[in-house]
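The other protein chains are all here in position, but one chain of the complex has been omitted.
A, B and C are the chain letters, set down in written order, and residue numbers restart from 1 in every chain.
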Amino acid sequence: MAGNTFGEVFKITTFGESHGVSVGVIVDGVTPGVEINEAYIQKQMDRRKPGQSSVTTPRKEYDVVHIQSGVFEGKTTGTPLFVVLQNHDMRPEAYSEIQNAFRPGHADFTYLEKYGIRDHRGSGRASGRETAARVAGGAIARKLLERRGVQVVAYTQEIGGIKCESFDEGVIEQNAVRACDPIAADKMIKKIEGLAEIGDSCGGIVECRIRGVIPGLGEPVFDKLDAELAKAMLSIGAVKGIEFGAGFEAATMLGSEHNDARNSDGFLTNHSGGIIGGISTGQEIVFRISVKPTSSISVPQQTTNIKGEEQEIRTEGRHDPCICPRIVPVVEAMACLVLEDQYKRQAAMLG
Amino acid sequence: MAGNTFGEVFKITTFGESHGVSVGVIVDGVTPGVEINEAYIQKQMDRRKPGQSSVTTPRKEYDVVHIQSGVFEGKTTGTPLFVVLQNHDMRPEAYSEIQNAFRPGHADFTYLEKYGIRDHRGSGRASGRETAARVAGGAIARKLLERRGVQVVAYTQEIGGIKCESFDEGVIEQNAVRACDPIAADKMIKKIEGLAEIGDSCGGIVECRIRGVIPGLGEPVFDKLDAELAKAMLSIGAVKGIEFGAGFEAATMLGSEHNDARNSDGFLTNHSGGIIGGISTGQEIVFRISVKPTSSISVPQQTTNIKGEEQEIRTEGRHDPCICPRIVPVVEAMACLVLEDQYKRQAAMLG
Amino acid sequence: MAGNTFGEVFKITTFGESHGVSVGVIVDGVTPGVEINEAYIQKQMDRRKPGQSSVTTPRKEYDVVHIQSGVFEGKTTGTPLFVVLQNHDMRPEAYSEIQNAFRPGHADFTYLEKYGIRDHRGSGRASGRETAARVAGGAIARKLLERRGVQVVAYTQEIGGIKCESFDEGVIEQNAVRACDPIAADKMIKKIEGLAEIGDSCGGIVECRIRGVIPGLGEPVFDKLDAELAKAMLSIGAVKGIEFGAGFEAATMLGSEHNDARNSDGFLTNHSGGIIGGISTGQEIVFRISVKPTSSISVPQQTTNIKGEEQEIRTEGRHDPCICPRIVPVVEAMACLVLEDQYKRQAAMLG
Partner (left out) sequence: MAGNTFGEVFKITTFGESHGVSVGVIVDGVTPGVEINEAYIQKQMDRRKPGQSSVTTPRKEYDVVHIQSGVFEGKTTGTPLFVVLQNHDMRPEAYSEIQNAFRPGHADFTYLEKYGIRDHRGSGRASGRETAARVAGGAIARKLLERRGVQVVAYTQEIGGIKCESFDEGVIEQNAVRACDPIAADKMIKKIEGLAEIGDSCGGIVECRIRGVIPGLGEPVFDKLDAELAKAMLSIGAVKGIEFGAGFEAATMLGSEHNDARNSDGFLTNHSGGIIGGISTGQEIVFRISVKPTSSISVPQQTTNIKGEEQEIRTEGRHDPCICPRIVPVVEAMACLVLEDQYKRQAAMLG
C-alpha cells in the first residue's frame, strides 16, 4: 500500500534513506534448495556502486553483501532472505544548505507536501541510494532466472544526443558508460566530462533485451507483462518514459507494416517487442527507457525555500553528471524481479 | 494474481469475453454516501461504444448501464457496486475461419501458449470489448474525483503521422477522432477512411492531461504515481509506450534545461509532467501514449495455424481502422482509477 | 482492502445485498482446461438454499447457476468465471418496521456506524444471502480439489446442547440438520421445531474434516494454514469461535499428552488437527466452529432506534431458527477456497 514492496509472489520489501544507518531488502517467495553465492550478489552491487570511473560520483559505498537469513549451508530454505547494506561516507553537513530550499528537479517539494515532514539529508528515501536494495533483491531473481535459461541485458543506447550506431554486447561492461557501441561510448564519456566541468548534467536512453523467456508469460488484463515492466521501470527515479518494440514509432505505422507475420520458423519481425496481448511471444523482449538529466547540478538555479521565498541554489556535492551507466544494473534488477514473479504466477495458475 | 483486479483500495475486478454472455465489473472500496446517477456512467459508456461514426466499427453494443448492488436510494452504501453489460450482436460464425490460425498482431498465439486452450470467438478476453468494464468502473472513480476537483481529459494528438498543431479542449468531443485540433481532425478522418477502403489500419498518439490534483499524491518508491499510470496505460491492449512531461525528449536535455525552476508563484515550467519522485507537484499531470495500428486488417498476411502450417489470412469482420478515438475514454477511465486509488491511499497513510 | 475479495492466487470477489437485484461472484485464478459442469455447482447451491425442510426459512431462492464467462466448450479457459444469482421473493415491505430500529444481534447498528448509511432491506450486505456467492465460488474450488484427491466434509456436531454421539458420514445429507448421528439429529429437529413455535432460536457446533491434503501445505508465518482457515470461518456471519484438533482442550493437556508421537507408519495421534507450525502434516485436518443462535427472533426484545430512543422489537419474517444445517455447505465452500489457494501458493513457491 505504502509502496515499499514490489512483486506478488516473488517479492521484495525495501527500507532505508540516503543518509540513514542502512538500506536493505527482504526477499520473500524464494524457491527453496537453490545455491546462492554472496559473490554473485556482490557482483551486481559492484556494477551499481558509485565511484567506478571518471563519469560517476566519487561518493564511496562499499555495500558488502551479507545474507542474514533464508540461506542454510549455501542453499535457500524458502524463508525470507535479508540483505542489509550499511551506509558509509555520509556527509550530512554537505546538505545543510538544502535543509530549507527545494532543489529543482528533486523530490524535496513533493515529499514535504506528501508527508508534512522531510528527511533533508541527501534525498532521504528519494535518493538513488534506495536502488541499492533493488539490485540486491534483483540479483536473487537473476539467479533463479538463470536456472530457467533467461538472460537480461541492459545498456546505454544514447547519452546527451549521442547514439550508438552498432550493437556489440561484449563491449557493454568494457566502457564507463555501458554503451553497446565503443566509438559512441568514447564520445559520450567526453560529453559527460565536459558537462561535469561546467556543473551541468545530461540524460539518455537505456535499452533492455531479455532472451530465453518462454512464450505464454504474463497476465492478460491488468497485469500484462509489458504493464508490469512499465511500472517497474517508471518506479526508477529518473525514468520519464518507456516503449516496447516499435514503441512510439508504432504510432506512425500501418497495420500491415506493424503486425508481425509468421512462417513455420516463427515470427518474421519483432515490432511487438516480444509481447502481444500482455503475454510473451517467446521472441526477444525489447524495451527502451528515457532517462532524464541528473537533477543535482551546480549551475545556479532559481527556486523557493519552505517559507515560499525565492532564492538561487547550486546543488553541490558528489553527483553523477549522467545516471545512465549506473541505472543499467537497476533496470536489469527490476526486469529480473518482474520476470521471476511472472514465472511464479504462471506456476500458480497451472499448479 | 491472475491480473483481473486493478487498484489497491479503490479497485475493480472485471470478467467477460468478447463473444461470451456478458462483460462486467465489481467496484470495491467506494466511498459511502455519494450520489451516483446511472446516466453519468452511461455517458462514459457511450463515448467508448462502437458505431459512433464512420471511423469506428459498425458492431453494435448497447451497453445499457444498470447498477445491481452497492447503491441504495440513489447513494453509494460503501459495499461493492456491480455493473454488468450484456453482449449483443455476436456473430461467432464470422470467426470460424480464425479458429485454427493465428492472426498477426493478435494475442491468439500467446493465449494458446499461456493457457493451452483458447476461446477463439472474437479475441475472447483479449478483445477490446474487455475495456467496456473498465470504462464502467472508471466512471465511478471519475464521480469521486469530481468531488475532489480533479479533471481528467484525454484526446488524440496524432493519427497516421498527422499531428495536432493547436489545442482546443472544446473541439475534442466534437470530431469523430477526438483530436484537439479540428483541422488536423479532418485530415485524420480522411486518412482513416482511405485506409478503411483498402482494409489497412494506422496508429496514433493519445495525450492525457489531469488537473486539480493536490501536490503530494503518489507513493514514493515502487508505486510512484507515474509508475502506476504507466502500468494502467500499458495494460490497455494496443498501447506500446508512454512518456511523462518532456518524456523521451528529456533524454536529450541538459539538467539546467530540464529541471523545473520555481518562483514564489510556483513552478516556471513543467518538464516533469507534474510528477517528481513519483509524487504529484500540483501542476497539470501530462502524459502521452503510443497506440499501435489495429491488428485486425483485411490485407492478406502471412501466418501459421495451430499445426504450424503456413497460410495466408485476412481478418474480416467489423473493426476500427484506428483505435485512438475509442481508446480516449479508456485512457481517462484508467487514469481515474489510478488517481482515486492514490487519493484513498493517501487518506490511509495520514488516517 | 474493502474486504470483498478472498484468496491470494485462487480468489473470489463477491457483491450483492439481500434485497438488491442480484448477488454474484467473480472467480479468478482458475486452472485452465478443467471440465466444469453447471450441475456440479448447482448441487452445492441447492444444499445452501433455504426452504429445504421444516427447520429452515421458507424464503425461496432458486439460485439457478449460469456461468457467464471463463468457460468455453465445457472447459475453463483460465480467465475469470462469473456466476450471478438473481434475487427472488424479496419482500422489502416486511422490513419497513426495522428501517429505523436496530435489531439485537444484527449488524444494523454497526453498519450505520461504519458507513453513515444503511441499506435496511433485510440485512443488506450483512445478510446470510451473501454466502450464496461464496458457495458458488467454493464449488469451483471444490472441483479443482477433487482432481487433487482432497475431500472436504462438514456436519453439525451439536445443536441446542444436543451432541452427536456417533459419527456416520453417510447420514449427514440424509437428515434435515446435517448431523453425523441420526439419533441426535431427530432430537435436534424436535428442539428446533419447539423453538420455532415460540419464536426463539439456538446455536450449535459444526465440525469439518478434510482428507487427502498433501503434507507440506500452508505458509509458515502469518499465512499459516490454520490461520487462513480461522479467518475464513470467522468471516462467516454467525461464527464466534474456532478450534483445531484438541483445540481448547489442549489448554489443559501436558506436552507429553498433546505431542503427536510418530512411528514408521506415521503419526500415532492427531491432537494437532493435521496442522503443525501452520503446515499440513498429511493427516486429516479437523476443526470445529461455534455458531451463535440466529439473531432474528420474534420474541420481544429491548432495543433503540436511530434517534437513540428505546423501543421493543420483534423480528418478524422468515428465518432459520438454527443456522447450522445451512452453514455446513458454506463452511465447506470456505475451506475449499483456502485449500485451493494454498495449493496454488505452494505451486508458485516451488515453480
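Here is the rule we go by: a contact is a pair of C-beta atoms (placed from the backbone, for glycine too) under 8 Å apart; a residue touches a chain by one contact, two chains touch by 3 or more.
Since this is a predicted model, take the numbers as computed values, not measurements.
Kindly state which of the options A:Ile36, A:Val65 or A:Leu81 is in contact with the chain not pictured.
Counting the whole complex, the residue in contact with the absent chain is A:Leu81.
Write down which of B:Val64, B:Ile198 or B:Ala348 is the residue touching the left-out chain.
Answer from the full complex: B:Ala348 touches the omitted chain.
Would you indicate which residue among C:Gln86, C:Gln151 or C:Asn259 is in contact with the undisplayed chain?
Considering the complete complex, C:Asn259 is the one touching the chain left out.
Pick out which of C:Val21, C:Val153 or C:Ile205 touches the chain that's been left out of the picture.
Touching the chain that is not displayed is residue C:Ile205.
For chain B, which residues touch the unseen chain?
On the chain B side, contact with the omitted chain comes from 1, 9, 29, 31-32, 78-79, 220, 343-351.
Applying the definition given at the start, please give the residues of chain A touching the unseen chain.
Touch set of chain A with respect to the missing chain: 1-2, 4-5, 8-9, 11, 13-17, 20-24, 26, 28-30, 32-33, 66, 68-70, 72, 75-82, 84, 114-119, 121, 124-125.
Spell out the interface residues on chain C facing the chain that's missing from view.
1-6, 8-9, 14, 102, 104-107, 109-111, 113-115, 123, 125-126, 130, 158, 160-161, 195, 200-205, 214-224, 226-235, 237, 240-264, 268, 271-273, 275-282, 290-297, 299, 301-304, 308-310, 345-346, 348-349
Here is the rule we use: only the chains that are shown with their structure count from here on.
Greatest Cα-centroid separation from chain C: which chain?
Result for max centroid distance from chain C is chain A.
I'd like to verify one number: the distance from the centre of chain A to the centre of chain B, where each centre is the average of its C-alpha atoms, in whole angstrom.
Roughly 27 Å, centre to centre.
From the C-alpha centre of chain B to that of chain C, how far is it in Å?
Distance between chain centres, rounded to whole Å: 39 Å.
Mark out which residues of chain C touch at least two other chains, giving numbers and ranges.
1, 9, 29, 32, 78-79
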